[in-house]
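Omission of a single protein chain aside, the complex is shown with its protein chains in their original locations.
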Amino acid sequence: MNISFLQELFSSITQRDALPWRRSDGRPVHHEQVIDACRQVLESDGEASSIALAGRSLAGYQSLDEEQKSLFFQCLTADFAADPERIDDAWRAYHESRGNNELQLLFEACEPERQELLRRLNLTAGGTYALVRMREDLLSRLSEMPELAALDADFSHLFTSWFNRGFLVLKRIDWNTPAAILEKVIRYEAVHEICDWNDLRRRLDARDRRCFAFFHPAIGDEPLIFVEVALTRGMPERIQPILDANHQAIDAEDADSAAFFGISNCQTGLRGISFGNFLIKQVVQELKKELPGLKNFVTLSPVPGFRSWLDQQRRQDDSLLDDETIAGLAALDQSDWHTNSETTGSLGDYIRPLAAHYLSRIRNDRGLPLNAVARFHLGNGAELHRVNWLGDTSAKGLGNGLGLMVNYLYVPDDIERNHERYTTDGKVVCSSAVRDLRRRARKFLKGDPVT
Amino acid sequence: MNISFLQELFSSITQRDALPWRRSDGRPVHHEQVIDACRQVLESDGEASSIALAGRSLAGYQSLDEEQKSLFFQCLTADFAADPERIDDAWRAYHESRGNNELQLLFEACEPERQELLRRLNLTAGGTYALVRMREDLLSRLSEMPELAALDADFSHLFTSWFNRGFLVLKRIDWNTPAAILEKVIRYEAVHEICDWNDLRRRLDARDRRCFAFFHPAIGDEPLIFVEVALTRGMPERIQPILDANHQAIDAEDADSAAFFGISNCQTGLRGISFGNFLIKQVVQELKKELPGLKNFVTLSPVPGFRSWLDQQRRQDDSLLDDETIAGLAALDQSDWHTNSETTGSLGDYIRPLAAHYLSRIRNDRGLPLNAVARFHLGNGAELHRVNWLGDTSAKGLGNGLGLMVNYLYVPDDIERNHERYTTDGKVVCSSAVRDLRRRARKFLKGDPVT
Amino acid sequence: MNISFLQELFSSITQRDALPWRRSDGRPVHHEQVIDACRQVLESDGEASSIALAGRSLAGYQSLDEEQKSLFFQCLTADFAADPERIDDAWRAYHESRGNNELQLLFEACEPERQELLRRLNLTAGGTYALVRMREDLLSRLSEMPELAALDADFSHLFTSWFNRGFLVLKRIDWNTPAAILEKVIRYEAVHEICDWNDLRRRLDARDRRCFAFFHPAIGDEPLIFVEVALTRGMPERIQPILDANHQAIDAEDADSAAFFGISNCQTGLRGISFGNFLIKQVVQELKKELPGLKNFVTLSPVPGFRSWLDQQRRQDDSLLDDETIAGLAALDQSDWHTNSETTGSLGDYIRPLAAHYLSRIRNDRGLPLNAVARFHLGNGAELHRVNWLGDTSAKGLGNGLGLMVNYLYVPDDIERNHERYTTDGKVVCSSAVRDLRRRARKFLKGDPVT
Partner (left out) sequence: MNISFLQELFSSITQRDALPWRRSDGRPVHHEQVIDACRQVLESDGEASSIALAGRSLAGYQSLDEEQKSLFFQCLTADFAADPERIDDAWRAYHESRGNNELQLLFEACEPERQELLRRLNLTAGGTYALVRMREDLLSRLSEMPELAALDADFSHLFTSWFNRGFLVLKRIDWNTPAAILEKVIRYEAVHEICDWNDLRRRLDARDRRCFAFFHPAIGDEPLIFVEVALTRGMPERIQPILDANHQAIDAEDADSAAFFGISNCQTGLRGISFGNFLIKQVVQELKKELPGLKNFVTLSPVPGFRSWLDQQRRQDDSLLDDETIAGLAALDQSDWHTNSETTGSLGDYIRPLAAHYLSRIRNDRGLPLNAVARFHLGNGAELHRVNWLGDTSAKGLGNGLGLMVNYLYVPDDIERNHERYTTDGKVVCSSAVRDLRRRARKFLKGDPVT
């Protein structure tokens, strides 16, 4: 007898309780039915007998149509909160004593019943993944139904515990990986689409490609996040040669650089639970160990949003750009600007400096870089290393980022320091080349730019 | 490259930070040093950079001597609670609005900082197990330092999430199991000691023995709990033939009964986080599937505490026992009572009925059976099936339980109903044989016993 | 450290010696160079030092062009035979004594040096597979260079030992199988082409498909042979619904029949080394165990060669068919005969009986069925169970087998008896339905057919 077999068996036993619900009159399942099932879960003792009830509830939820799901979430948020009187009593006791035990009781009184419910739903086989999917449904409603934020906070609180870095398992993805996992890699690749299995095979070419993913033991085959790496001689400037079906592979031993060219989050339902920074740093360590010859750990990253920012600057009244620069960028309005080398040459002289400025100087409300990719890598302790003009000439690349690709450089010994300066002072560490570009950008800006 | 290799590598990288602390002047590490390290963990951003800090803190804790550990726990409890003013403000806002979002903010305000600290300590490789060991230290101080209860509640709150049934992995333990795990089975067996590897080998004899354990992915080789099963013809009455080095094994296919004769919790630090009931029920399912010929799923369980309860009744003034019975039990004061078949015969006539009474009628403050083993199995939905006189003639068995062994019977179809009657009404389901015994016990009791 | 890692390492060490050969003057590698390397292998001591030499020789062979390979084989056959004088002496000693030890010496004297060479080439990592590929090259030359038969006999002798059933490992192929193996399944499928990964996914649909393959530990990922099975309700008559991209899957538990619809040998170089019969019988056992509800183990097999046999009978002077039948079959000469239901109806009345006759009565020189597929399954102990008209309406199916598909039925309890009757008397066991058809065929044949 064998364990995966046992687990399968176990899940098959509980599956009786996990069959989709149907109503005899053919009408859609009503959210109140599922709410009732959830109440039973809470009334059970949270032990073995709860497993089947949890399975039934999750199956019930999955049988709801979209409208009923909305009602279900509302009901959960409204009716499974906490007991106000118990809270008030507990607060008074705490207020009086300021004691630790009273704090504990207050904490317990304040915990919404929803959290206990979610913990119990998690008892059943497959429960964790079902809850991740449930939060995906929830997130998609959040902007229209802001009252569900409290429920999302409960999910978030528990997922942070459950998907703690200590519980994640790193696995290398390659051509020996089960097809069931690989098809998910194809599906979830978010940065540079994988067309088909042949394309995937090339992306996983063991000679000069690496791919790593985090998995969580309780959700099996489903990757949480993965990163694709190209092993190259020199830091790459352009993405097309890397994605090229006919690229000439090199031997891993001959590479001096590892270029991270795609990081894809796989589970929408885990939004906000951070893995990416752990993943990159662990992968840097793996690669250093496997290939001691590697010198550079660098990304080849897109600049999403740069085009729309620049277009805005070109058009709005209080533009940061001076008029001459706006005139110089006019060629961008031609649909085929990127095909004329003279045009691209002259545009590049404007755009590379402006991109350096945009990535390091333009901040959001919280004083962090406006560009999300920059925020991610700089926050992880990387350096803004190089701005590559026409690094991505795909339609998508030209559209979002004017064809720019950026190298963020991870210098193992500097990561912590960079990270600290970034988090404490918002300091963006730049290479001298980027600093040069930024200096050049000044002459394109009205007055002296914000420093 | 291979993953366990990678994980090893990863852990070796972080091990730098996990070296035991030493002070240059040779004095013991001071708890304030570790508290400072913990504060840094909380001040970090909880992401990748926190991993090393978490490793350092745990290493620091492990370098403390017993006294410093006590001080560390006190400090943690006192200084890492919550901000009273923030709580008060949050309560007022909630009290006014009774809104869900205000509840959420109040809940967050009430969460002791200790919980976030523990979550972050868990980021490091091996963190989960280190925290389980830390709680073991904590539990051993709880009776003398009751003020630490709040800290224990934090551990308990998080462990309940982290060791959710959905995250546990069932594995069969047999002679093909790595020695590193088997040596732990030897060490942790709590019910009937395993003397050495030869003894273990017999306990795992694939012909008529089974052993299953729960593991948690994040603590690797360390079993959480395991159960030993003997496959027998007929329900066994006595433990010695099962433990006998020279027992004649039968073929698993010929067995009609599966006797659970030892359930051992392995991690003191997980006290109160329940697994046993899940384990038994899942193992029943596995065994039914593997061996469809099995009819009875039964325990062969000790009756710890029965001797001390009976001795008390024999001696105290307001004994439940009538005088004749007390006189009849006098032979128990002879050290060799169990070697004389006449004596044991006459004692048995008293003891079996009294044991049936004890197990089902004598309750603790919460109205549940006084006997902990009975509480566990009856609470799981088992039936009190048979009381076996001289079922365990080892010194330990005679000492704690007067040599009694009890069969609790798990009837798959009745488990839920029994469990429910037990939890709602405290109803102890007994076989007719046990009911007979209990009836017979009445004549040994003063007046009419509590029913 | 981990073993597959070690094995990889080991192979990488020996890979130095396994680099392709190049000549400094750019001319193709000459077969005499490789022959020299082979001689060094034989002159070595056959122990550790031979590993590198073996690797070099195999690399040298792989660097030969097609013409040089032919010369290499000729040279191997001619120059690595045995010493005639040693044979003569050994025979004389044996002839005189008829002793067992003399026989042993004679046997050793007669063993061609090639066999020892092949055994030593097999020492190197990857040697076994390299030799399988080498025999593939050899087999392709055999009809034009019949003198190589002796060399092929050496391969065959050794492969029979090396690929002994006792060394093969059965593995289930499903969507959890590594992609590296699955792509080979796509490539090697010989019966009903697998178009792409989507097609494969459907073929491996766990609900009502099974696939099993034999592997040999020394050639890793390369399957030797695999069989595809459809789980169905009732024995299937037609292959298109099984291959249909949109087939409605059933639950495995609801199936009463397992239909083997494709058996593909993967390694041309192992031609004549039989696995298929072992595979089918073992898979029948696996399926019975997994799905006790299965009643029928049956193939859905093509009838390759039937069309050419029938066309020959329609055209040749001494046809077995009477004139009326030949006239009745004339419609086959229309290219679209299969699209007209009237035509197919009337053709079927002729063709089903004639196919039953063809499969069971028409024999080759050795008295066995002329049809190779029939020979395989009947030789394995199956029964000729049903002839399905228009069971395969693909171009290929219509072309080779006039669209017929046949069910051969494996009745576990009859397999051995059927097999024995077949091997001793050439008896073809038929269902009563097939016997009926065969009887009907008589009226289409000139005179009384051979019985």
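Structural remarks
Letters A, B and C name the chains as they come in the text, with residue numbers starting at 1 for each one.
Keep in mind that, in the parts below, a residue touches a chain if its C-beta (ideal position, glycine included) is under 8 Å from a C-beta of that chain, and two chains touch if they have at least 3 such contacts.
Source: prediction; values computed, not measured.
Across C:30, C:133 or C:171, the single residue that touches the chain missing here is C:171.
Only one of the listed residues, C:75, C:145, C:186 or C:218, touches the absent chain: C:218. In the complete complex, the residue from C:127, C:223 or C:391 that touches the missing chain is C:127.
Touching the chain that is not shown, out of B:66, B:96, B:144 or B:196: B:196 (per the contact rule at the top). Interface with the hidden chain, as seen from chain C, comprises residues 1-3, 6-7, 9-10, 13, 45, 47-49, 51, 77-78, 81-82, 84, 87-88, 91, 94-95, 98, 100-101, 103-104, 106-107, 110-112, 119, 122-125, 127-128, 147, 149-151, 153-154, 158, 160-162, 164-167, 169-172, 217-218, 274, 277-278, 281-282, 285-286, 289-290, 380-381, 415-416, 419-420, 423.
Residues touching the missing chain, restricted to chain B, are 175-180, 182-183, 196-197, 201 (touch as defined at the top).
In this text, only the chains that are shown with their structure count from here on.
Because chain A and chain C carry the same sequence, their contact can be compared by residue number, and over half of the numbers here are used by both.
Most remote from chain C, judged by the distance between CA-atom centroids, is B.
Here A is the chain whose Cα centre lies closest to the centre of all protein Cα atoms. Centre-to-centre spacing of chain A and chain B amounts to 39 Å, using the average Cα coordinate of each chain.
A straight line joining the Cα centres of chain A and chain C is 50 Å long. Annotation for chain B: residues touching 2 or more other chains are 1.
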